[in-house]
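The complex appears here minus one protein chain, its other protein chains still in place.
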Amino acid sequence: MGPQVVFRSRVLPYLLVAPQLAVTLIFFFWPAAQGLRQSFLREDAFGLSTEFVGFENYATVLADPTYLEAFGRSLAMGALVAAFSMGLALLFATMADRVVRGAHVYKTLLVWPYAVAPALAGVLWFLMFNPTIGVVGYTLNRAGISWNHYLDGDQAFLLVVLAASWKEISYDFVFFLAGLQSIPRGVIEAAAIDGAGPARRFWTIVFPLLAPTSFFLLVVNIVYAFFETFAVIHATTQGGPGGATETLVYKVFNDGFIGLDFGSSAAQSAILMVIVSLLTVAQFRLLDRRAEA
Amino acid sequence: MATVHLDALFKRYANGVPAVNGVSLDVADGEFIVVVGPSGCGKSTLLRMIAGLETVTEGRVVIDGAEVNRREPGDRDIAMVFQNYALYPHMTVEGNMAYGLRNRRVPKAEIAERVRRAAEILELSELLQRRPSQLSGGQRQRVAMGRAIVREPKAFLFDEPLSNLDAKLRVQMRVEIKRLQRRLGTTAIYVTHDQVEAMTLADRLVVMNGGIAEQIGPPLELYDAPATTFVAGFLGAPAMNLLAAEWDGRFARLASGLALALPDLDRAPGPLTLGIRPEHLHFAADSRADATVELVEPLGADTLVHLRLGDAMVVARPTGTVGLASGDAVALDWPAAHIHLFDAEGRRILWTPSERETRSCLPVA
Partner (left out) sequence: MVENRPFLALLRHLVLILGVALLALPVWLAFVASTQDGGEMLSGQFSLLPSGHLIENYTAVLFQGLASAGVPPVERMIFNSLTMALAISVGKIAISILSAFAIVYFRFPLRKTIFWMIFLTLMLPVEVRIVPTFQVVSDLGLLNSTAGLTLPLIASATATFLFRQFFLSVPPELAEAARMDGAGPMRFFTDILLPLSRTNIAALFVILFIYGWNQYIWPFVATTDESHYTVVMGIQRMVAVPDSEPIWNVVMATAILGMLPPVLVVLAMQRLFVKGLVDSEK
């Protein structure tokens, strides 16, 4: 972990890490510890007294059907966002990789949505699908497909997925394109000499070689769908209608800030942290393998 | 210009692995020392201890009479040329050379003058405003040298400075380094694994193996009288033929069944290793068949003849071309003057047969 060369100094290294350490301690460890403590406490309705309740908050949360539903919903959202955005990104990347003329222009025009804030993306898609004044929503209704995401939970859910995927395509595109461009030309030429046509080459050579990139993106997309969709949801559906877009992260916020049930919110945070840790570990494993390959 | 004195240097890493195991060396003022050995023998660690880039576990590094063990590298007044040159990529050639002087607060005018002179010596004057990425491998090497010589240090340290160059350039730069060092008269310690560089550059050679100095001395002395089987096998290409033998008091019996008379060897019976360099192994005009030719490699000036001697392979190197082919049976001549003997521990056995120059160790059937 680090070159052999080392500068020698007793004080300097501590001075150098001090700012980051201070910020980390005050704005990360302190709140994290607070949160952990709260997850074992129950406050009465007026916040006047607290009592230690052990794992009761956790037990309540895990036995709560709405929590389990939110869990499933988050997973489904992650899977759908990953499928939509990765599918389209892979399509665009394979096309852009082979385009001779205008490649740079296409790249530019495909990456910018990454810069749009999730909250703004949500608002954009909401307007577009607005049943009365949105182009798509109105058209759908005219065509006989009843669309109203203000009332229909599934449609609201789908809308959140679409808005999140739209933004995520750019990210996946960048990585797929980088992955494609790192495949040695010789391998593909060898396959062509072996008589494989373009489609066959893609499925037998290119796709397997992209597998590490795809796994990596899958994890990132799921984490993204867990956390970043929060802004989309909060700015648009507010978890509704009828809780149809309430995800785990939204519940942490909602139960804590709106419901003022700090114990439950903290326990949910802790559970989420475990999930994130597992995903992070999986990601590091993959990256290690990618580094070896 | 200075003397360098190493006093029983040891380096053990935190995990207990010893890298250098007690090396002592006295380098005279202006001397060119080459440290040579296989990778992992501790030669680079030794150099880095002198430079101050590695801490010394035990022993003393003395430069110009003063112990420098605890001095920062920058305060030792030495300069180093790295294998990958370690040029600062964002600085010009001029900036690279001047950096060390600026850090030492040398007056600007003097820096400019020293850089100008060094650039002239190294034929870099035209390239002063270029960046390292705009230079060829050979030019980068020169800049690395320039960075060392502008400092006018007490000693130059070279860490395999030529191994990143192609073969032709390597020969050319080797000659230049030697000429430069002679001209400046600066003490130099040079680490390499290339024995040609070692032989050609060194005033004295240090052959290292397993963290110790196997032998120290002028190159030809080491070549002619290697102190150990390691030195014998390491110097010279192709390597010295080393054959295990059993000494019975009269004959050295090789595994192939061949028995050589070793005149005047006064030694109790026991195992020994017999060595002879390829260029000293001659063919005898005899009808005996000591060995079979396996492969003939004509190199023009001489020929490498690989011979099977029982289970062992030996190489002979006659000058010019020879009329031999694979499968030929040949008789060998073993001139006593060129036979090296080593004991079971691999140490050289002193052996001075009378009339060395003329005698052969006659094979006995």
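Letters A and B mark the chains in the order given here, with residues in each chain numbered from 1 onward.
Just so it is clear, a residue touches a chain if its C-beta (ideal position, glycine included) is under 8 Å from a C-beta of that chain, and two chains touch if they have at least 3 such contacts.
The structure presented is a predicted model; accordingly, all values stated were derived computationally and were not measured.
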The one residue from A:A83, A:I188, A:L209 or A:A282 touching the chain left out of view is A:I188
The listed residue (A:I145, A:A178 or A:A211) that touches the chain absent from the view is A:A178
Missing-chain contact among A:L41, A:L62, A:L75 or A:L272 belongs to A:L272
Missing-chain contacts on chain A, rising order, are 2-10, 12-14, 16-17, 19-21, 23-32, 34-35, 38, 88, 91-92, 95-96, 98-100, 102, 106-121, 123-128, 130, 132-135, 138, 166, 169-171, 174-175, 178, 185, 188-189, 192, 198, 216, 220, 227, 230-231, 234-236, 238, 249, 252-253, 256-257, 262, 265-266, 269, 272-273, 276-277, 280, 287
Touch rule applied to chain B and the missing chain gives residues 51-53, 72-75, 78-80, 82-90, 99-100, 103-104, 147
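Here is the rule we use: only the chains that are shown with their structure count from here on.
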Separation of the C-alpha centres, chain A versus chain B, in whole Å, is 59
